[in-house]
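All protein chains but one are shown at their positions in the complex.
Take a look at chain A:
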Amino acid sequence: MYKILAKRVLAQGTVVENEIEAPRIAAKAKPGQFVILRVNETGERIPLTMADTDPNRGTITIIYQVVGKTTALLKSLEVMDAIMDIAGPLGTPTPIEKKGTVICVGGGTGVAVLHPITRGFHQAGNKVISIIGARTKDLLIMEDKMKKASDEFYVCTDDGSYGHHGFVTDVLREQLTKLGSEVKEAVCIGPVPMMKFCSKVTEEYGVPTMVSLNAIMVDGTGMCGCCRVQVGGETKFACVDGPEFDAHKVDFEGLSKRLTAYVPQERQAMDRYEQKCACETKGK
């Protein structure tokens, strides 16, 4: 059992941060790696990237948006409750080197995944330009931490409620036009359409770009093949070959479609869960 030591609801009640006791994982985790967790006995196994780790406290931090039953169930847990199983760290760590100028672009809860990578690049002595975005101001997460890990920092909201009014791709393009070949690498993490459009922009400017793919997984150790993605025409397993890949080679269309594999079942599970919650509330 993995005890929850802290819980914070970050944005509009749907984005949650948990600090969890997991000393073995905390000691080993590197930027870009993820864990697979199972909330309870009947739960499914879902991958979540670590937004932070503290080897001294023996804790990992996860940030997730409530989108379906499992994340709703996870959100229902309070401090001192426990998550049944957490395995990790999984996946190949981000290759972090000193390259010069690096642009880090994050959207929605993808910012949580981006943060340790951004910090890693910053600590490695790179000039880090960060651009983070969300649909609206209230959905923006980790602003302070991202600012701290960056030399230059930009915020965008789709509705203009905060920062630049528009998409992260606008600011990305501005920066690339301004800096040109000074930018050695871009890292873009967020919803699939955002990653796809960001990578189109960086491709125009010839900037090597990395994305982190949120494929559906079961085991997370290369054993089931559920998370396969097409990268440069080859089949890769996001769990062990990734989760990060060369953005200019990823088949984003294929990934988007594979992510819809269980939409009807996910809806069924969520409806059932909400009904159960409603019944329990009435019962009280």
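Observations, loosely collected:
Everything below uses one rule, namely that contacts are C-beta pairs under 8 Å (C-beta built on N, C-alpha and C of every residue); 3 or more make two chains touch, one makes a residue touch a chain; residues count from 1.
As a working rule, contacts and distances are computed from a predicted model.
Per the UniProt record, the chain missing from the shown structure is "Glutamate synthase (NADPH), homotetrameric", taken from the list "Glutamate synthase (NADPH), homotetrameric", "Membrane protein", "Sugar ABC transporter substrate-binding protein" or "Carbon monoxide dehydrogenase".
Touching the chain that is not shown, out of A:E44, A:E185 or A:E244: A:E44 (per the contact rule at the top). Of the options A:G125, A:P193, A:G206 or A:G222, the residue whose C-beta touches the omitted chain is A:G222. Contacts to the hidden chain, counted on chain A, fall at residues 24-25, 28, 38, 42-45, 69-70, 84-90, 218-219, 221-226, 228-230, 235, 240, 254, 257-258, 260-262, 265-266, 268-269, 272.
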